[in-house]
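One structure follows; several queries about it will come next.
With one protein chain held back, the other chains of the complex are shown just where they sit.
Just so it is clear, A and B label the chains in written order, and each chain counts residues from 1 on its own.
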Amino acid sequence: MNLSKEEVLKIIFLARLSTKEENLDQMISDFNNVLSYVDALGKVNVDNIEPLAHVHESYNIYREDVCGNGMTTEEALLNTSDRSGSFIRVPLIIEGES
Amino acid sequence: MSNLHELSLKQLRTGLDNKEFSSKELTEHSLARIASHQDLNAFINITPEVALAAAEAADQKIKNKEVKSLTGIPLAIKDLILTKGIKTTCASKFLENFVAPYNATVIEKLLAEDAVIVGKTNLDEFAMGSSNENSAFGPVINPWDKTKVPGGSSGGSAAVIAAGLVRATLGTDTGGSIRQPCSFCSITGIKPTYGRISRYGVTAYASSLDQVGPMAGNIEDLAIMLNALCGKDPLDATSVTLKTPDFTKNLGQDLKGLRVGMPKEYFIDGIQAEVRTAVENAVKQLESLGATVVPVSLPNTEHAVPTYYIIAPAEASSNLGRFDGIRFGNRATGCETLEDLYCESRSQGFGIEVKRRIMMGTYVLSSGYYDAYYLKAQKVRRLIKNDFDRVFAKDCDVIASPVTPTTAFELNSRVSDPIQMYLNDIFTIPVNLAGLPALSVPCGFDQNNLPIGLHLIGKAWDEETLLKTAFAYEQSTEWSKKNCYK
Partner (left out) sequence: MFIEDYEIVVGLEVHAQLATHSKIFSGASATFGGNPNSHVDSVTMGLPGCLPVPNKTVIESAIKLGLALNCQIRNYNRFARKHYFYPDLPKGYQISQFEEPICEHGHLNITVDEVVRNIGITRIHMEEDAGKNIHDSRTNASLVDLNRAGVPLLEIVSEPDLRSPEEASVYLRGIRQIIRFLGIGDGNMEEGSLRCDANISLRPRGSLKFGTRTEIKNINSFKFVEKAIFYEATRQLKILKEGGVIFQETRLFDSATETTRSMRGKEGAADYRYFPDPDLPPLHIEESWIQDIRSKLPILPHQKKVELVESYGLTDYDASLITSERENLEFYEEVYNACKNAKLACNWMTSELFGLLNKSGKSLKESPVSAKDLGLLIKLIDQDVLSGKMAKDVFEVMFETSKTAALIIQEKGLKQVSDPKEIVSIIQKVISECPDQVRDYLAGKEQVFGFLVGQVMKNSGGKANPKLANEALKSELEKLME
């Protein structure tokens, strides 16, 4: 299956990559090549096969409700380039934008 | 001593404990060799101050006879693994200046054994690649032949051992990223059973497949490293509560009664003839050591690569969502809207292969395509796991195969053809999909003197049998003793 340029652009935006890439056409063509390659799975018969999401059958791994392993604000924001005091600053969010 | 780099971990331990040389001398020797091998581009970040301070502390401990398994021994770490206070780039421009604020559990474990960390090794960006050419900091060169790739994604971690810069390193393996570079560089490396080693603090590529593992010059060193790394981590819900055996204990046992499976799907046309011959000879060698060889079949092998290239990108597209330029990493300047900030920061920060996989992963999870791609791939994944479960239940104890279809290929020869590159991992990928342990041990060279690796795959949680088998093989052949040190 090959996706049209418009369809690939939608994927690019959904993934928050840039649609202004220099080598956009190459990206689209590579994407379609790989997609055609994985399309081979379509023919595999998987009737009555349960999907495998977790390779080992382990269950009920949880922790007790206790605090620990915390970080100071400075450690947490060690790599934050745009700050306002202890806040992280971003461009003004327009309501409903996401 | 000028041959310190030729000593195994065990020999280093003895030498240090007997004060034949100090950790400081050893570390300085290692740093000097690193400095004289810059052309390999195997390190992204070298940390001499940290290393020498650790070495001096280690010498003090040795003096006080407070010695642990790795006290004073220089190691290098794949730069996907977080090291507190030290840059951790994942070979991505996005994280060029990222200083990890915490240590991965595996780092804590190595530090608890008083290891000396000399630096962070180069890799394919976010561990996505099979040649180490996808690094934002340039490709790593294969020490055996400077026109060849070292393999990937843990290419730096393999090259530094092959070149005799350090004796052991950490790698990670999602589809072959430890085993394939080991094979290309004539060293040993193991991908343990999924859940054996904590993933906490290891930048996630594909969470259901990723596993940390040691790489070293020989099997005994690998076992020593594995002893230090395994165990349940309360910070990783997928790490398993299981007693860690002493992995060195069974080394030296004979192979009587061991059943070695040879899957016909792994010895197919298209494999480089010398690779096939070397692996077949290795299996004969195992037979001569007392093992029985049985033909087995893993009929779903052919589906493994497409399955992997749905599941791994899907998880990657999700895992890499956190690289948004807001809290850390590359932040594009001059963006007026939030959307621009996201798109530009990510687009500037990620390389082409990473983008390709994010796009693929986003697509296969998206509304209307999830069932046809992601869910389907998870079902095929079960078929692949069922194949292994079946042969391990009735036919054999380990499976032998080539690690890769060919020896190390030319730099720049495959970068423009992603699918050709992906097929390189055809024998290693099924192991990750099934969550099994597997290792690579040197088993020969081709006519161009390029290394060949024997791939041994084990039952879940049975690293001991793998190590025992590989050790017996290694001891009975000369391949591991050959090196390319300069």
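One rule holds in what follows: a residue touches a chain if its C-beta (ideal position, glycine included) is under 8 Å from a C-beta of that chain, and two chains touch if they have at least 3 such contacts.
Since the structure is predicted, the reported quantities are computational estimates derived from the model, not experimental observations.
Taking the complete complex into account, B:Ser367 is the one of B:Asn3, B:Ser367 or B:Gln447 that touches the chain left out. Here one chain is not drawn; of B:Asp236, B:Asp340 or B:Asp446, the residue touching it is B:Asp236. For the options B:Ala314, B:Met360, B:Cys396 or B:Ala470, the residue in contact with the chain missing from this view is B:Ala314. Within the full complex, the residue among B:Phe184, B:Tyr342 or B:Phe388 touching the omitted chain is B:Tyr342. Considering the full assembly, B:Thr88 is the residue among B:Ser22, B:Thr88 or B:Asn218 that touches the omitted chain. Although one chain is not drawn, its touching partners on chain A can still be listed: residues 10, 14, 16, 53-54, 58-73, 76-77, 84-98. Interface residues of chain B facing the missing partner chain: 81-82, 88, 90, 95, 98, 100-102, 104, 199-204, 206-208, 234-238, 314-315, 317-318, 320-324, 326-328, 338, 342, 362, 365-367, 370, 374.
One rule holds for everything that comes next: only the chains that are shown with their structure count from here on.
Distance between chain centres (mean CA atoms), chain A to chain B: 24 Å.
Chain contact summary for the complex, chain B toward chain A: residues 97-99, 101-102, 194-195, 208, 234-235, 237-238, 240, 300, 303, 306-307, 309-310, 317, 324, 326-329, 331, 335-344, 346-347, 350, 352, 355-356, 358-360, 362-364, 366, 372-373, 375-383, 385, 418-419, 422, 433-435, 460. Remark: chain A residues 3, 8, 11-21, 23, 27, 30-31, 33-35, 37-42, 44, 46, 49-56, 58, 61-63, 69, 71, 75-82, 88, 90-91, 93-94, 97 touch chain B in the complex.
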